[in-house]
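Left out: one protein chain. Kept in place: all the others.
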Amino acid sequence: MVPLNWYLMLSATVFMIGVFGFLTRKNIIIMFMSVELMLNGVNISLVAFSHYLQDLRGQILVFFIITVAAAEAAIGLAIIIALFRNKSTAHVDEMNEMKG
Amino acid sequence: MLAKLFFGYYAAVIILLSLLVVTRKNPVRSVMWMLLLFFHIASLYLFLNAEFIAAIQVIVYAGAILVLFLFVVLLLNLREELKVKRFIGSWPAGLFVSAAILAIVINVIRSFVLVAPPGRYSIEYIKEATHTKALGTILYTEYLFPFEIASLVLLIAIIGAIVLAKRKTRSH
Partner (left out) sequence: MPFVMPDLRPVLPEIVMTVLALAILLADLVIKRKETIAFLSIVGVALVTYVLPGSMGTTFNGMFLSDGYSMFFKLIFMLNVILTVLISVKYIVIEKVNFGEYYALILFSTLGMMLMASAGDLIVLYLGLELMALSTYILAGFIRYDIKSNEAAMKYFLLGAFASAFLLYGTSMIYGLTGTTDLKAISAYIVANGLSGNPVLMLSMILFAVAFSFKIAAVPFHMWAPDAYEGAPTSITAFMSVGPKAAGFAVLGRVFLIAFGSVKLEWSAVLVPIAILTMGVGNIVALSQTNIKRMLAYSSIAHAGYILLGIIAGTSDGMASVLTYMLIYAFMNIGAFAVVIMLRSEGFKGDNITDYEGLSKTHPLAAALMLVFMFSLTGIPPTAGFMGKFYVFMSAINAGYTWVVIIAVMFSAISAYFYLRVVMYMYMKEPKETVQLSTSPAIGLALAITVIAVLFIGISPSTVVNLARAAVSGF
């Protein structure tokens, strides 16, 4: 049987690759995809914990995370479309209407 | 042994695909690599005896969320996108921060041992009751309350998408 720690390390790696993408990419859509990557990292650890604890709570939480991720994607992409209509850019470093 | 080999393959591919997703210049490619990534993660869930989660991972994540992403990516000016730098100026700092946190987290969880007592949903129990039924039963009884909140979250998503993206922008 695969040790639980292997799953946890995989989950941490996926999560941190997401953090890296969020902190360094210019493109908003890719930043948003990095957040989805982080959520997937969390989901891996939750499902693994759930399996090894023989408890379904973790999987219930994963179910809700996927639901919220879908809602978040709809709203996030709507915000990107609204932004794109007014200013044809998808780069964070060009978002400088406000300074201080 | 075979299980470990399988896990090794999936772990390697998942990490590789995650790296591809965050480093590709062309967002369409990122979305495509992400699609492949989600299928691999779904297979990983099958290993963990979570068939229902694996199914919604494919249906919702790959089938709904990524399609939405693809639509929006296609609105962007891709030719313009390929000309600019992909990372912000201070990307080494981001790399350092994420690598440092990863090192700390791995160090902590490497020695993690399960101490909590196992619950009643053993593999045998789930095999007998089927995973979807076991999950559905507690979702609609024990977790009814969060389930209702989730329905409101989805309602907000519908309202929000319409309010933010519809054409007419000014009242009166």
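A and B label the chains in the order they appear, each numbered from 1.
Throughout what follows, a contact is a pair of C-beta atoms (placed from the backbone, for glycine too) under 8 Å apart; a residue touches a chain by one contact, two chains touch by 3 or more.
Quick caveat: nothing in here was measured; it's all calculated off a predicted structure.
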What are the shown chains that the left-out chain touches?
-> A, B
It is residues of chain B that touch the chain not shown, namely 104-105, 108-109, 111-112, 114-117, 119, 137-138, 140-146, 149-150, 152-153, 155-157, 159-160, 163-164, 169-172
Hidden partner sits against chain A at residues 8, 11, 15, 18, 22, 28, 31-32, 35, 38-39, 41-42, 45-46, 49, 53, 55, 57-58, 60-61, 64-65, 68, 71-72, 75-76, 79-80, 82-83, 85-87, 95, 97-98, 100
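Definition applied: only the chains that are shown with their structure count from here on.
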Chain B-facing residues of chain A, complex | 1-2, 4-10, 12-21, 23-27, 29-30, 32-34, 36-37, 40, 43-44, 47-48, 50-56, 59-60, 62-64, 66-75, 77-82, 84, 88, 90-93
In the complex, chain B touches chain A at residues 3-4, 7, 11, 14-15, 18-19, 21-23, 27, 30-31, 34, 37-38, 41, 44-45, 47-50, 52-53, 56-57, 60-61, 64-65, 68-69, 71-73, 75-77, 81, 84-89, 91, 93-95, 97-99, 101-102, 105-106, 109-110, 112, 114, 116, 118-123, 134-135, 138-139, 143, 146, 150, 153-154, 156-158, 160-161, 163-165
